[in-house]
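A single protein chain has been omitted; all remaining protein chains appear in their positions.
== chain A ==
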Amino acid sequence: MTTALEPVLSVRQVLTLDRVLAGEPEVVAGAGHLDRPVRWVHVAEAADVGVMLSGGEMVLTTGVLLAGDEEKQVEYIRSLYRAEAAAVVLGLGRAFPAPPDVMRRAAERCGLPMVVLHRPFPFAELTEEVQSRLVRRKFATVSLSESVRTALTGLITAGAPLQRLLDEIALHAGCPVVLANLAHRVLATAGERSAVDDVLRDWERIARQAGVGEGDRWVRAELGGRGEHWGRIVLCGYRGDSPIGRLLAERAAEALVLHRMLGGAAHSWEEQSAQSLLTDLALGVVPPRQLLPRARAAGLPVNRRTFVPLVIRDGDPVALDRVLRLLGLPGLVAELGDGATAVLLSLARDQDAAALAAYFATRLRTESEAGAPVVAAADACTAWEGVPAGLREARHVADAVAEHTAALDLPVVVRLKDVRLRGLVRLLRDNPHVQSFAERELDGLLCGPDAEPDLLAVLRTYLATGRNKSRTAQLHHVSRPALYRRLEAIQVRLGVDLDDFEQAASVHIALLAHDTQHR
């Protein structure tokens, strides 16, 4: 990354300075090039002035050595042109009482702005004025660069998350900031919400144009390191001077590269982006309609689609993403914490959502190295507004089914109807009456000096299998007589008869309530 930025004024800006206006400037050639940057102001009378310049200078002259020699006048202009001077300013007076036509035509041909001063003044006043401004701008630029760098470095060393960094960048830029990967997928944004939404609404189209044309106010800096190119940061509609915008974008890019390199590979930016989106969706704090542009920009197809909210228990998000790619299913994957990962599938309307969810779950089993993750689903919905409730329902189902998966005969995709009583108990788990009921019913097994966790496990399996003794014995690797002894011990401790349906049901509900408390 290079910072080839010079704090500059344009020719047009110099001409509007009070001191210059007093000299009654008139642009006599190159009027279409007044936005050229002026890097320095230089007084030069010599005909071969070009050799002394390095480009970007506004050259001031009285023309005293050029008067009367049209060939020299043309060569003077050409020399400035070859040296890439920003403009030439001719003070009218003894040498040239009127704008010299030969010089004017030569400057016009070269596209070199030529300005005459009808009321010349000492050039020293102009050089002092312009150069002090240039120095002030340069100092301000260096100062801004340093303060942005210090702020961002401070955040990185304090372990700030990516979003905090982007917020800081947006604060300095005063416009929406978008971080995108090479596929133009938006990974994170910052800035005023409605302005960001405006940018995201049409992101795919405008992203490809960003930074292409001059003056489009989209400032872009590439992100990469160690020979790899990762993505880009875009300041969208930056309203300040473009060199300052470029400087900000480059400082931001440096900081983001540093952040990524120091951050390790715990969560890629893509993962963080999906996580933030799906978490916001599931929490329901932000209206789903407002999250639609973010979803679209994150690469999820959203127009005329069927959405399938899934929550997977004990699934590795990276492996889930890999399986989605393997199957060619469009979707987002995000870790929700506590062993749960959300997957939001986006299918074409004519596709069979239930069949594809089952296909995904089946392939997940064959592709998973560690066991068979539980895949919980809510009903598919064609309205985006239905997604948050769907994600919450899938999460609820996944949590409800979290225990006893070995004992339960679950379908490959578990739905609300499959968790039955378990689902209801989970919904009521924070109710104090339910909690005290569970404690009361299971007191004999949970308390006392000789509490046996093994008996609780046997009870759990016995009830989950519908009081199937041979299956329970098989799952606990014990003989049937041994199981009978344990069941007898359980009945004695609890003071219940497990052959009585109501008593068994009561203990079962208590156990489900107990288990939901201990997850």
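To be clear about the criterion, contacts are C-beta pairs under 8 Å (C-beta built on N, C-alpha and C of every residue); 3 or more make two chains touch, one makes a residue touch a chain; residues count from 1.
As a working rule, contacts and distances are computed from a predicted model.
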Omitted chain (choose from "Peptide ABC transporter substrate-binding protein", "Short-chain dehydrogenase", "Acyltransferase" or "Cytochrome-c oxidase, cbb3-type subunit II") - UniProt protein name: "Acyltransferase"
Which residue of A:97, A:328, A:432 or A:481 touches the chain not shown here: A:328
Which of A:51, A:158 or A:183 contacts the chain that the document leaves out: A:183
Sole residue of A:301, A:371, A:411 or A:466 that reaches the chain not shown, by the stated touch rule: A:301
Option from A:163, A:351 or A:474 whose C-beta touches the chain left out: A:351
Chain A residues that touch the omitted chain in the full complex: 183, 185, 204, 299, 301, 322, 325-330, 348, 350-351, 355-356, 359, 363
